[in-house]
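Some notes on the structure that comes next.
Every protein chain of the complex appears in place save one, which is left out.
Chains: A and B, in written order; residue numbering restarts at 1 for each.
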Amino acid sequence: MAKKIALLQGNEACAYGALYAGCRFFAGYPITPSTEVAEVMARELPKLGGKFIQMEDEIGAMAAVIGASLTGMKTLTATSGPGFSLKQENIGYACITEVPCVIINVMRGGPSTGMPTGPSQSDVMQAKWGTHGDHPAICLVPASVQELFTETVRAFNLSEKYRTPVTVMPDEIVGHMRERIEFPEPGDLPVVNRAVPSVGPEEYLPYDTRFGDIPPLAAFGSGYRFHLTGLNKTADGFPTNKAEVVQREGERQLRKIEDNIDDIVLYEEYLLDDAEIAIVAFGSTARSARYAVNEARKAGIKAGLFRIITYWPFPDKQLAPLAARVKAIIVPEMNLGMTIHEVKRCAAGNSKVTGIFRVDGEPINPGQILDEIREAGK
Amino acid sequence: MAFDYEKYIRPGKLPHIWCPGCGHGIVMKGLIRAIDTLGLEKNSTAIVSGIGCASRLPGYLDFCTLHTTHGRGMAFATGIKFARPELQVICVGGDGDGVAIGGNHFIHACRRNIDMTYLIMNNNIYGMTGGQFSPTTPMGARASTTPYGNPDPPFDIAKLAIGAGATFVARGTAYHASQIDKLLVEAIRHKGFSVVEILDSCPTTYGRRNKFRSAVEMMNNLKESTVSIKAAENMSPEQLQGKVITGLLYKENKPEYIAEYQKIIDDAQEIYR
Partner (left out) sequence: MEKQFPKIEINERYCKGCHICVEFCPTRVLAMKGFTASVINLEACIGCMQCELRCPDFAVKVTT
C-alpha cells in the first residue's frame, strides 16, 4: 500500500509525531509561533481518547504535563521564547524527579517578547543551562517537516528510555514551513515505552540504583505508592542533605546521558569526506548551508556540511576529528554566537572557526554562507 | 477505642518537622480522620503540595505523594487528576504557596471545577523562610519584611475562591480541631472543585512578632476571632465586626470539567470511528 502523503506544516508534523509515539496528554498555553502544535492536539487527542488541556499559564502547563506523566502517560507541551523561559522552573523539577515528558520549543527572536513571528536559533543554550543547577539535557533540532515528525517520535523514545525531559527545538522557519511529508506506518519507527518496575510495591523505590542508572518509574494509580520531591533525595524519594548522597545522585543524573551519547547523538554529514571547509549548522540554517555547499562545489571549492540533529548532548566526538582535518569551519546561526563557542571548544585550536550571526528575523541565506566559504578558501 | 493515626503515616517519619505549637499537625490529623471516614484507598489517592511548611505534609502520609515547586501544586494535581480521573486527588499547601506565587493556578482551578480538593493551611506568614508577610498577613502586623507594620491589605481566601468559581468553599480553624475532618469529608465528597481553608497559627515566626506569648494564646485567638456561619446568622453587623466566619460558606453544583471533557471524547470517537 502506498504511504500516506500530505503537505503539512512543521508544527503540525510535530503533533502527529507525538501521537504516533503514543502521546495521549497535552497541556499548553497559546504562544506564537508554536500554537499550531496545541491546535492539532486539541483536535486529534479526543479522537484517540486522549486529553488536551489549555492551562492558565506556561508554568502550569509544564506542571500538568509532569503530573500526567506520573500516572504513566506520555505527555507533551509546546511553547516558544518567553514561554520556554517560564517553563524552566518545572523542567528542572522533571529533571531532578526524573519524570519523562517532551517539550516543543519553536524558536523565535528574543530576549523577552523579542520578535514573536521572527525566526531565531537563540534558545540552544537555554535548553541546556536554562534551569538552575546541574541536570541532564537532551535537545533535538530538526531541519524539515518530515524530520520534525521523526525527531518528535525519537524525543518521546529518549525521554521514556532515559527518564528525563527532552526538548525538540525547530526554529520558527522549520516550525512554520509547509513541505511534503510521508507518514510512517505503525511499526516503521521504533516506539519505546516506559520500563515498569520489576519488583512489587513493597520493595519498590523510585530511585533504586540496584536497577542501574535509570531506575524504573512506577505510575501513580498502578498499585505502587511512593513520594517524589524536587529536593535532593535518596533512593526512596525522600529529601536528604547528606553530602555523599547528593553528590552521587547528581553525578548519576548526568551519567545516564553521558554514558549513552552514541545512542542519543544524531547528525548528518554531507560531502565531508574530502572537505577542506566545513559548515556546522542546524535547523533551517542547515538548509541554506547545504545549498551553499553545492554552489561551492560547482565553483571547485571543497566544502561540506555537518548538520547537528542532536544539539544536546553536543556532538563533540564527531566535531573534534572533523576540526583536525579541515582547514576552516564556518558556523552560521540565527543568534549572536552560541554554537560557535561549542564548535571552538571541540576544535581546540585545530582549525579556524568563524561565524555568521543574524538576529534580524531574516534567515541566513545561501549567498551569505557562500561568501564566507569563498573567504575561507582564499 | 483509640484512633490510629499512624496507620496512615509512613513508618519512621514522626516526629514531624513543624515547630512546637504549629497548627499544621492538627490539620494533618484532621485530614487523616477525613480519609479514614471516607475509606480512601492508599494506592488510589494522590496528595500533592507546593513548597513551604504546610507543603511538607504529603511526605508524612502513606499515599501517592508529590512535593512539587512553589505554588504549582494545584497545576501538577490538575495533570494527575485529568490524566487518571479514578485517582482521588487532594492538594495541600500554605497561604503564600496557594494565593501568592500559586494564585493564578488557584483561581483557575476554582474556575475549571475539576473534582479535587484543595486544603489551604493559612497561618498568615511565610514560615519556612523565616517569617515574611504573606498575602493573608493582616494590615499592621509585623513580619520580617514589614518591620514597621504591614501596609499591604490581605486576601480573604474563601471569598477569593467563591469569586473565582469554586463550587465548594469551607473554612475552619486549628482550634476547632474536631470540625476539620467534617469539613474535609464533605469537601472530598463534593463532585467538583472544593476549597477548605483552615486558619492556622505560626507561633515561631508570626506569634513572637505580634505579641502572642504562646501557641496557646494563638489557639485562643483563633477561637475568639472566628464565629460559625450558624451563629453569625443571629448576629448584628456590629457584633460581626472583625470576626471571620467559619463553616461551609458556599456550595453549588456545576458541570465538572473532566466529565464535560469525557463527553468531548465520546462525541469525537463516535464521529471519527
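Just so it is clear, a contact is a pair of C-beta atoms (placed from the backbone, for glycine too) under 8 Å apart; a residue touches a chain by one contact, two chains touch by 3 or more.
Just so you know, these numbers come straight off a predicted model, no measurement behind them.
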Next item on the list: Determine which of the presented chains are touched by the chain that is not presented, and list them.
Entry: B
Next item on the list: Quick one: say which of B:I26, B:A143, B:V227 or B:I258 touches the chain that got left out.
Entry: B:I26
Item checked: Residues of chain B in contact with the chain not shown -> 1-3, 5-6, 9, 14-16, 18-26, 29, 174-175, 177-178, 203, 214-216, 219
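Following the convention adopted for this analysis, only the chains that are shown with their structure count from here on.
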Check: Between chain A and chain B, what is the separation of their C-alpha centroids in Å?
Finding: 38
Notebook entry, point to check: Considering the complex alone, what residue numbers of chain A touch chain B?
Noted result: 25, 27, 46-47, 49-51, 53, 55-57, 59-61, 63-73, 75, 89-90, 93, 201, 220-221, 223-231, 238-239
Next item on the list: Quick one: which bits of chain B touch chain A in the complex? Just the residue numbers, please.
Entry: 10, 42-44, 46, 48, 51, 58-59, 62-69, 72, 74-80, 82-84, 86-87, 104-105, 107-108, 261, 264-265, 267-269, 272
